[in-house]
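Every protein chain of the complex appears in place save one, which is left out.
Take a look at chain A:
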Amino acid sequence: MRPLSRRVFAVGAAAALLAGCGGGHRARPSATGRPRDAASAALPSAAPARVLGRSVPVRLQIPAIGVDTPVMRLGLAPDRSVEVPPLTADDRAGWYRHSPTPGQRGPSVLLGHVTVGVHGDGVFRHLVRLRRGDRITARLENGTAAAFTVGSVRTVAKADFPTEAVYGDVDRPELRLITCGGPREGDEYRDNVIVFATLSATTS
């Protein structure tokens, strides 16, 4: 019965080989590339930074991490925490409507998910990769645009969220982008990733 033994061995070896292949990582759906359209995020007729009037943001573009997203409005949740965008496949960023609009004097606050549960990556999946000097453009409802330059990116424990640094008054137009980050604890992330940026150019 030697042929039978060989067959059994061959089947076993094939099974082990298949298991080894199957144990690999599954393909990630969205390896975010570099700016798909850097030109669209540029401000050809950019003027030196000046304080803009109030106009809500409708689009946010971050070429360095391939973000080009519509912007929704967010308010307060019943527990007085800030609302976050819904967990959907077409994840988008949200602007906290009790903060200044981008380009106004003060800290304009925008939020987005890092991951959206079963839908995979969130719109701010790679926010932590931003570096000092990267450009962020907020396009406003009235047709103007405000370009910001990243000053710093901080990862902080949610337990020590820097409320004053994020929401506190500043005497110039600034931008805050917030998402989650750090290691996961159950279904939640331990940290927040916060991008601090200042206004560098505007279009009228």
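As a working rule, contacts are C-beta pairs under 8 Å (C-beta built on N, C-alpha and C of every residue); 3 or more make two chains touch, one makes a residue touch a chain; residues count from 1.
Convention: contacts and distances are computed from a predicted model.
In the listed set "Nitrate transporter", "Gram-positive cocci surface proteins LPxTG domain-containing protein", "3-isopropylmalate dehydratase small subunit" or "Acyl-CoA dehydrogenase", the entry agreeing with the UniProt name of the missing subunit chain is "Gram-positive cocci surface proteins LPxTG domain-containing protein".
Although one chain is not drawn, its touching partners on chain A can still be listed: residues 1-2, 5, 8-9, 11-13, 15-16, 18-20, 22-23, 26, 52-55, 76, 79-82, 84, 87, 96-100, 104-107, 109, 111-120, 122, 124, 158-159, 161, 163, 167-169, 178-181, 184, 186-189, 192.
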